[in-house]
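Handing you a structure now.
Note that this complex is displayed minus one protein chain, with the remaining chains in position.
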Amino acid sequence: MAQVATPSTIDAESANDPVLDRRPENRVWKKFRSHRSAMLGGILVTFFVGIAILAPVLPIPDPTATDWGAVRQAPSAAHLFGTDEIGRDVLSRMIWGAQASLLAGVVSVAIAVLVGVPLGIAAGYFGGWTDAVISRCTEALLAAPFLILAIALAAFLGPSLTNAMIAIGISATPLFVRLTRGQVLSVAAEDYVDSARAIGLPTRKILSRYILPNILPPILVQATLTIATAIIAEASLSFLGLGQQPPAPSWGSMLNTAKNFLNQAPWMALYPGIAIFLVVLGFNLLGDGLRDALDPREQ
Amino acid sequence: MLSFILRRILIAIPTVILISIFVFALQKLLPGDPVLAMAGEERDPATIEFLREKYRLNDPIPVQYFTWVGNALTGDLGISLRTNQPVTELMAEKLPVTLQLATMAMIFALVIGIPAGILSAVKKGTVTDYVANVVALSGLSIPNFWLGIMLILLVSVKWQLLPASGYVPFDEDPVRSIQVMIMPAFVLGTALAATLMRHTRSAMLTVLTSDYVRTARAKGLSERRVILKHAFRNALTPIVTLSALLFGELIAGAVLTEQIFTVPGFGKLVVDAVFNRDYAVVQGIVLVTAVGFIVMNLLADVAYVLLNPRLRS
Amino acid sequence: QDLRIALQSDADVLDPDQSRTFVGRIVYASLCDKLVDITPDLEIIPQLATEWEWSEDGTSVTFTLREDVTFHDGTPFNAEAVARNIERSQTLEESRRKSELSSVTGTEVLGEYEIRFDLASADATLLAQLADRSGMMMSPDAFDEAGADFGLDPVCSGPFEFDERIAQDRIVLTKFDDYWNAEEINFDSVTFLPIPDTTVRLANLQSGDIDILERLAATDLGQAESDGGINVESAVSLGYQGLTFNVDNGERGDNPWGNDARLRRALSLAVGRDIINQVVFEGAFAPGNQPFPPNSPWYDDDHPIPERDVEAARALLEEAGYADGITLEVQVPNTTVPLQLMQVVQSMASEAGINIEITSKEFATLLQDQSAGDFTASQIGWSGRVDPDGNIHQFMTTEGGINDSGYSNEEVDRLLDAARTTNDQAERQEFYNQARDILNEDAPIVYLYHQTWIWALDDDIQGFVPYPDGMIRLEGVTLEES
Amino acid sequence: MPNAILTAMNLTRHFKVGGSLFTRPKTLRAVEDVSLTVQKGETLAIVGESGCGKSTLARMLMRLIAPTSGQMTFEGRQIDQAEGRALTELRRDMQFIFQDPFSSLNPRMTVGRLVGEPLETHAPQLSGKDRRAKVGELLAQVGLRPEHGERYPHEFSGGQRQRIGIARALASGPKLIIGDEPVSALDVSVQAQVINLLADLRDRLGLTLVVIAHDLAVIRHMSDRVAVMYLGKVVEEGPTDEIFATPRHPYTMALLSAIPEAEYGRTRAQIPLTGEMPSPIDPPAGCRFHTRCPFAREACKQDVPALRDTGIAPGHRAACHFFEEIAAEGAMPLPTGGTGRSEAAKARFALYAEAIAGQKTRPRAQP
C-alpha cells in the first residue's frame, strides 16, 4: 500500500481541540460523581459493604452470644437495636448479617449473569436451533414455581448459604437469558456489528467487543433490581432451611424469625427490614447512575 | 390469527414436555420419601409397602412418567396421596381462588404501578419522581410475609376493618369475597406494582421523547391528552408483554401470600403438597401453572399484536 | 349457632382407619364417637361402650354397648357394627390401625349390644387404643359402599355429621339431631379452619373471625392473656420433644456420639431445661427428661429432671476423652420453634465444650434421613399416647417400629414387652421404672421438654375442658353472645 | 475483460418478510438479476430511489449477505460462496464505508482501537507499537490527528466520524472500497470535505471505488460511470457524462429532472412521475417502471426489457423498449439558465477559494 505524507489539501483538524479529560475512566468517574442519586447509592452500598467487612473489628457484641436474662428486650443503651428471641444483640446480628445478605444478593446475581448472559448471547446471535433449545429450556424454567425449584436444588445440593446462592442464581437465570437475547437481537442489527464483520473480525471478537459492551447497560439495571429479589429470596429460602444456617445471622433469616414476634418485639423486624430497603435502594440508585455514566452518549 | 395461535401452541409443546420431565426428575431428586411422609407418626412398614405398591412408586421412573403422561392425556392427573381427592378436582376447586387473587393483585398493581410510573416519567428529576421511585423500591424490598402480617395486625386486629384471613367464594357473597381478598391482593400486588412502575416509567420516558408526541403537542393538544392518549397508548405495548411475564412472579408470590392469609388457592396447595411430598398434586399444579404461564404469554402476544396496528394487517 | 375453630394445619383424609394427623383427630372428636373415652386425668371412661369386663388371663374383653345410638346415615349401632368396624380396621389394605389392633385375634358378637374381643395375649394398651381412632365407629353400610374413599364423605355416630370440606379452607360439620347425648351439644354447626401461622391465628381470634384456636404459640401467651376478650386454657401434653441420637442405625451410628453414652449424658447435663422453657416457651411448657411429663402417673420420680451442671458435663467429656471439646451435628426441622430451641441448646452446650452444628431440614427430608439412619442427632418429638406404652415401646425395643436411633438392649426389650401384657398398674409402673434405670444411663434419646397444649378462646365460650391429648370436646361447651 | 476487478453476474437477493404473526412470509425481491463489472481504478456510482436495492446490492458485493443466486468474482476469484479464510482474505482487499457515521462505529471503543482492529485481523504480525504508529498514519491520512485515537466516536462530528470510518476501511490496505451512501448523512459543507477526501485517496492510492448515492450532484461529481437502479434492477448504465447529458431511460430522466438545483432562477421542466414506487414484494410484471412511466405502452406491461446498448457511448446501456422513440421526442428537458451571480459576488467566491487554499488576506484601508 502506497504511503504518501499527509497532503496539504486535506483539511487538517485545527490544533487546539478542547476535550477536557482524555481518559475514559476519569470521565466515567466524573459523570458518576456529578450524578447525585448515584453518589447516594454508592455511599449506601459502600456503607453496608463496609460494615460487612469490618464486622469482626467493630466494638459490638458477639452476634451469637445469648443472654437468657435479656430475651426480646426493646432497644436500650445496652442494646441499641434491642435483642432477639434468644437474647442476642440485634445490632450486632444486623452488622454480621450484612455479610450473608450482601453475598446472597451479589453472588446469586453474579451466577445468574454469568450463566444467563452467555446463553442469551448464544441464543440471540446464533439463532436457529441454538436459540430454540435455549429458549425452550428458559421458558420451562420460568414456568416452574420458584419454591419447587429451590427445594429441589436445596435438597440436591444440601443446605448452606452457598447453595442457597446457587439456587437463587439458577432461578434468576432465565430472566437474564431472556433479557440478553432481546438485547442481542437489537444490537446485532446495528451497523457497527456489520462493520465488524466487514473488516473480517472473527465471531469471538465480535461477541466480546461489539455485542457484550453494548448490551450491558440494561443488564446492569436488571441486575441491581434482582439483587433486591435475591436478598429477599434468601429469606424465603432460610424459611425452607436452605439459607444461612443458624446461629449465623442473615437479614432474611432475622426477618423470618421476627415475623413471629411482630407484636411483641417489632424492633426485631424493623432494623433488618430497613437495612434491606436501604441496600436495595442503594443498589438501584447505583445501577441508574452507572448506566448513565457508562453510556458515552449520555450527557 | 388462528394459525398464529396454533403455531404458538406447537412451539409450547416442547416446553410443556420439558416441564413435565423436569417435574418427574424432581421426584427422583427430592429427598423425603412421599410414603414416609404419608405413613403417619408410626410409620408402619406394612402400610409403607402397601402404599408404595398402590401408588406404583416401585416402578422405574420412566414407567411412572409414561403412565402419568398417558393418564394426563385422558384428563386424569391421579389422586392426592394426602386427602384421596382427585387432583383435577382439587385444582378445579383452587383455581378460581388463585385466579381471583391474581386478578385482584394485578388490578392493584396496575392501578398503583402504572399511574405512578407515568407520573414519575412526566415529572422526571423532580421530587415527585424521587418519591415515586423510593416508594416503588420499598414495595420491592419489603418481604410479603412481613407486610402481610403487619397489615393483619393493623387492619384486622387493631382497626377491625377487614377479615384477617380466609376465603369466601365470589359467587357465594361477592362483597365479602372481595373484602377478604383485599389485603392478600394488596400484598401480592405491591412488588408487582413496583416492577410495573419502573417499567412504565422507562417506557414512558422513551415514548415521551418520540417524534409523534412532539407532533401531538404541536397540534395544540392539552398536555393531559398528549400524555394519556398519545404517549401512554404506545408505552402500553411493552407493559402488556411484561404483565404476562409477571404472571409467573404472581404465582410464585401467591405461594407465600396465600400461606399468610390462609387463602386456599394454588399456592397453598402446592406448598402443602411439596411439604407432604404429595407428588400427584405437585405434578398437576406445575403442569397447570406452566400451561397457564404459556397461555398468558400467548395472550400477551395476541394483545401485543392487537395493540400494534402494524402487526395487525 | 356456628362455632369456628382454627387449626394449625389442614387435616388429612377423614377416614379414622386411614388418618394419621393430629388435627384430623381434633375433627373426629366432634365427628366420630369411640367405644371408650378418657378423662382429663387419662382414666378410661365409657362412651359407646357402657361397660367392659376383662377375662381372668386378660386375653379377652367383653363390651356392653349403648343402645340408643344410630349412625349419621340412620344405620343402627350394635355389636355387629362394632365387629365390622374392627374387621375393617384390621383388613382394609389402606388401614393404618393394623398395628394398634394387632393383639386382637377376633371378635364375637354375643348379643345385639354385647361383643367380645379375643386377644392373642394380654394387652394393657388395648383400651387406650380404643379410646382413639381404632375405637372410632363408622357406619358399616357407608364404608362398605365407599371402600377406601370413605374419607371423602365420612359417616360416624358423633355429635356432628359431615357437611362439606374444602381442602385447606374448611371442614364443616352440622349438628346430628339423633345424637344420643344431644342435650350436651349446643351448636348447630362447627367449622374447622386451618390457619398455619400462629400470629395470624391469634389475629383471627382477636378480630372475632374465629371462636377457638388450638396451639397458641407460647410466646403469644402474654398478649392473649392481656386481651380482655380472650380466655386461655392449657394442658400439658402426652408427648415429648428431645434429641434422638443415632446409636446404631446404619453406618453413621458408628460415631463418638453413638458409641459413647457419656457424651450424650454430658449434653443432657449441659442444657438447662428450665432456661429452655423460660426463653423459648415463656415458662408455659413443662421441662422433661423422660417420655412422660413430670405430672404423669408414669413418671419415674427416681430420676428427677437434672439440674444444669456444666462442670459435670465437662467432666464426663473429659472422661470420654474429649477434654478439648467435641462437635455434634444436629438436624432440625426448619421451623421457628425447633430452630430457636436448638440455638438455645447450642449456646448452652458450647459452654460445656460441645460445639453443636445445626443443619436445618425441611421436615419430610429430615424424617427420611432419620429413618434411613443418615444422621448423628435429630431434634424430633412425639405427640404422645394415652397409654405409656405408646410413648416408649416402639422407640426403645430392638424391633420397635420407630426405633430410629437403632437402640437395642435385651433387658429393655424384656421389660417393655412385659409392661404391655399386664393390666396391673403397679406392676407396669415397676417395669417402666426398671427400664428407665437403664435408659437414663444409655440415653439414646435426650428428652428436653413436654409441650403444653394452649387453647385461646373467645371469652363468650363457656364450659371448655382442656385435655392432655389436645382434643377439643364440645360436650357442654356453650357460646353466649355478649 | 482483463481489467475488471469485480464482476457480478445475475445477482439476485430475495428476503422473506412479513411472516407477521398472522400471515405467511412473503418474498421480497430486493435485487433481481443484476450484472455489473467494475474496472480497476475507476469509480462506479450506483443511484436510485431509496428502497430500490442499492444497499442490498452493496452488501452482497461485500459478502455481508449471501446472494440468493448469481456469481461474483474478485480479481478472477469466485467469491460468491467464499467462507472462512477465503472470506477473511477477501475482506483485506475489499472494504466498506457505511452510510451512517453515527451508527456504524461501536460507541464503546476508542477510535484508535476501531482503526487498529482491521490491522489486528489482517496484519497480526505487527507489534503493538507498530500498530499504533500505523493507526496514527491512517488517521493523518484522513485528516485527523493521531491523538484523536484516544477518544470515543461520540466526541466527533459526523464528518469526522465518517473519516474514522474511512480510515478503518483503509487500514487493511484494500484494493476496492464500496461506499454505501458515504455522504448522504452529512450536510453540504461536511459532505464536501468527505467527497474531496475520497477523491484524494483514490488518486493517491489508486483505489477502485464503488459509491452508492441518491444525490445525483454528488454522483456526477465523484464517478466515472453510473448505474441507475429502479426496484431491484439496473435500468441504465454508462459513463457519467453521457448519463447526465443524454439519459435514455425515462426513470433516469425523471430523476434528473426532479433534482432542485442550487442556483437562483435555474429551473427545469419536470418529467412528472405519478404514484408511488411499487413494492418489491409484488413488483409489476413486464417493465418494472411501467406503472409510473409517462411513456408507458401496452408492451411495457408484458415484456421485460433487457439492458441494450444505446450506441451513444461505449458501455452506455438502458433497459427500455422504447428509449429511441422517447429520445426522438426530445423528452429530456434542459435546465433554464438561472439569473447568475454578480461580478462582485464572483470576486468574493474567488477570494474565498484562494483563502481556503492558503492565500492570506488583510483588511483594506477603509476609505
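A, B, C and D are the chain letters, set down in written order, and residue numbers restart from 1 in every chain.
One rule holds in what follows: a residue touches a chain if its C-beta (ideal position, glycine included) is under 8 Å from a C-beta of that chain, and two chains touch if they have at least 3 such contacts.
By our rule, contacts and distances are computed from a predicted model.
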{"item": "Hidden subunit of the complex - UniProt protein name among \"Oligopeptide transport ATP-binding protein OppD\", \"Phosphoribosylformylglycinamidine synthase subunit PurQ\", \"Nitrogen regulatory protein P-II\" or \"ABC transporter domain-containing protein\"", "value": "\"Oligopeptide transport ATP-binding protein OppD\""}
{"item": "Hidden partner chain, touching residue among D:84, D:128 or D:260", "value": "D:260"}
{"item": "Touching residue (missing chain; options D:39, D:56 or D:191)", "value": "D:191"}
{"item": "Residue, one of D:17, D:285 or D:345, that touches the chain absent here", "value": "D:345"}
{"item": "Where the missing chain touches subunit B, by residue", "value": "125, 210-222, 225, 230, 233-234, 307-310, 313"}
{"item": "Subunit D, residues in touch with the chain not shown (by the definition above)", "value": "49-50, 157-160, 187-193, 195-196, 199, 214-218, 220-222, 244, 254-256, 258-267, 270, 273, 276-277, 335, 339-342, 344-345, 347-349, 351-356, 359-364, 366"}
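Here is the rule we go by: only the chains that are shown with their structure count from here on.
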{"item": "Most distant chain from subunit B by Cα centroid", "value": "D"}
{"item": "Most central chain, judged by mean C-alpha position against the global CA mean", "value": "B"}
{"item": "Gap in Å, rounded to a whole number, between the CA centres of subunit C and subunit B", "value": "38"}
{"item": "Subunit B and subunit D, separation of their C-alpha mean positions in angstrom", "value": "55"}
{"item": "Interchain centroid distance [CA atoms averaged], subunit C/subunit D, Å", "value": "90"}
{"item": "Numbers and ranges of subunit B residues touching at least 2 other chains", "value": "30-32, 149, 153"}
{"item": "Residue list for subunit C, restricted to those that touch at least two other chains", "value": "199, 362, 365"}
{"item": "Subunit A residues touching subunit B - in the complex, by the definition given at the top", "value": "37, 136-137, 139-140, 142-148, 151-152, 155-156, 225, 228-229, 231-232, 235-236, 252, 255-256, 258-259, 262-263, 269, 273, 276-277, 279-281, 284"}
{"item": "In the complex with subunit D, residue positions of subunit A that touch it", "value": "1-4, 6-13, 15, 17, 19, 22-24, 190-192, 194-202, 209-210, 213-214, 296-297"}
{"item": "Footprint of subunit C on subunit B - complex, ascending", "value": "30-34, 36-47, 50-51, 54, 80, 82-85, 90, 93-94, 149, 152-153, 156-157, 160, 163-167, 259-262, 264, 268-269, 272, 275-277"}
